[in-house]
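The other protein chains are all here in position, but one chain of the complex has been omitted.
Here is subunit A:
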Amino acid sequence: MVTPVLDVKKLKTSFFTDDGLLTVVNEVSFHINAGEVLGIVGESGCGKSVTSLSVMGLVPALTSKVEGEILYKGENLAQASEKRMRQVRGNEIAMIFQEPMTSLNPLFTIGSQLMEAIRLHNKKLSKKEAKQQAVTMLKKVGLPRADELINEYPHQLSGGMRQRVMIAMAMICNPQILIADEPTTALDVTIQAQILELMKKLNEETDTAILMITHDLGVVAEICQRVVVMYAGKVVEEGTVESIFKKPSHPYTKGLIQSVPDMRQKKERLFSIPGNVPKPGSLPIGCQFAPRCSYAHEKCLKETPYLKALSIEQKVRCWLYEDEKESIV
C-alpha cells in the first residue's frame, strides 16, 4: 500500500468566541496520496476553509484550538513548532486562495512577490537566479510577456492572470501538496476552465498532490480522483469520484449532484437542497443533515450516524445504510 503524503486524522478545530467554544471542524479524517488530486466539497460555511487553514497552521493561534493529527509524511504538523511550520508552508505544502483580486499584495511587483517565495526557502539563491526562476515559472503557468509582467503590479492584471500568478507562486518551490481553496469560484466560466486545465497539467507534470476545495461537483468531476463530502464540519461521504457520481449514497451528496447544472438536460429550474447549513454552535442533535433530508426517519433525529464503509472505495455517514452489508466490489 502507498503511504499517503498527507494523512489527517480526527482533525477538530474550534474557535473561542463570545458564545463559547465553537467546533467548526469535527473529527475530519482524510488522506492524500502522492500526486493525487483529492476534492473536498460542501456548501458554504461547512468548514472547508478552516480545514485547509488548520493543515497550514494558519488558523489564528490565540483564538482557536486544533486537535487531532495532521501527518505530513509521518510528521505530525499539529504538534510542530512555528519555526518548522514556516519551513513547511510554501515549500512543502503551498496554498492558493479564492480571491485572486485581493490575495496579492498591491504594493509589491509580481516579480518581487514571486522571488520572495523562492528566497524564503532557498536563502543561498542570488537575486538574479531567483528572477530567472520567477520568469520561467510565469511562462510555465501560461502567462504571456513574463519578462515584463515581473515588473508590473497586481492591479495591472486581470483576475485570471492574478490567479495564474498565485499558482506560479505556490508551485515555485515545487511543493509536495498544493491546497487550492476554491481557486476558480471568483472567476468567470471560461477562465475557470483554463485554470483547472492548468492545474491538471501541473499535477501531471510534477509530483505535486492537490487538495482541491470547492463547492462545485463539476470541478470535482473535472480534476479529482477521490472526493470527500463535508457537511457542517463533518465528513458525510467519501469515495472515488467514479463511485460517488455513479452511486451517490448520502442524501446530501445526491442533492449536490442534482444541483450541478447539466447542459444536456433542459430543466425548468435548477435543483437546490432546501434549507441552509446549520451554524456551528446551533447544530441539531442526531444527524446534522436530518432537518433538510427527505429520507430522514426517527433515528436520524436522535442518534448521530457513524462513517460506514460501503465498499473499499466508498464510505458514508447515514442511517439509511445501517443494515447494508459491507460489499466488496
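We take it that contacts are C-beta pairs under 8 Å (C-beta built on N, C-alpha and C of every residue); 3 or more make two chains touch, one makes a residue touch a chain; residues count from 1.
Assume contacts and distances are computed from a predicted model.
A.B. asks: If you look up the hidden chain in UniProt, what protein name do you find among "Iron-sulfur cluster assembly scaffold protein IscU", "cytochrome-c oxidase", "Cysteine desulfurase IscS" or "ABC transporter permease subunit"?
C.D. replies: "ABC transporter permease subunit"
A.B. asks: If the hidden chain were put back, which of A:54, A:91 or A:243 would touch it?
C.D. replies: Reading the full complex, the residue touching the unseen chain is A:91.
A.B. asks: Which residue among A:102, A:136, A:158 or A:272 touches the omitted chain?
C.D. replies: A:102
A.B. asks: Which listed residue (A:56, A:235 or A:277) would be found touching the missing chain in the intact complex?
C.D. replies: A:56
A.B. asks: Please give every residue of subunit A in contact with the chain that is not shown.
C.D. replies: 56, 58, 86-91, 94-95, 97, 99, 102-108, 116-117, 120-121, 153, 155, 166, 169
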